[in-house]
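Of the protein chains in this complex, one is absent; all others appear in place.
What follows is chain A.
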Amino acid sequence: MDIQSCVEVCNEWDIVSARQLGRNMAKELGFGNVDQARITTAISELARNIYLYAGSGKICLEPVEQMGRKGLRIIAVDNGPGIRDIRKVMEDGYTTSGGLGAGLPGVKRLMDEFTIDSTIDSGTEILATKWLR
């Protein structure tokens, strides 16, 4: 089960595939209904960001284990324009799409761990992990 599974994100249907993959893996790992829904929502948001702002990229999912804990890690990678001001996009109330409550700070709160790395003109990588309770 240690293999990464990836979904290329180029259009809106790919978002659904990424969700589906995430839900299957979350279920398999033993996440409850609410956490399954949280993980898929996080995947949705990250995939949408790729689709809207980077054009294309991929969502990868991998089961992780650390100090006896099991979890699921989402890796969102794109080769888009990058994020100029990460602090700004991590601020609540700042979403370029104008949607209420959406955006990266929301994803961070849905998950247990969140790291973001972005280089201008080269792309963005986001890692988000949810641990089994």
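Methods note: a residue touches a chain if its C-beta (ideal position, glycine included) is under 8 Å from a C-beta of that chain, and two chains touch if they have at least 3 such contacts; residues count from 1.
The working rule: contacts and distances are computed from a predicted model.
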Subject >> Name of the absent chain as recorded in UniProt (options "Cytochrome c oxidase subunit 1", "RNA polymerase sigma-70 factor, ECF subfamily", "ABC transporter ATP-binding protein" or "Phosphoserine phosphatase") >> reply: "Phosphoserine phosphatase"
Subject >> Candidates A:Leu21, A:Leu110 or A:Ala128 - the one touching the absent chain >> reply: A:Leu110
Original post:
Residues on chain A that touch the omitted chain in the whole complex?
Top reply: 32-34, 37-38, 40-41, 92-93, 100-102, 105-106, 109-110
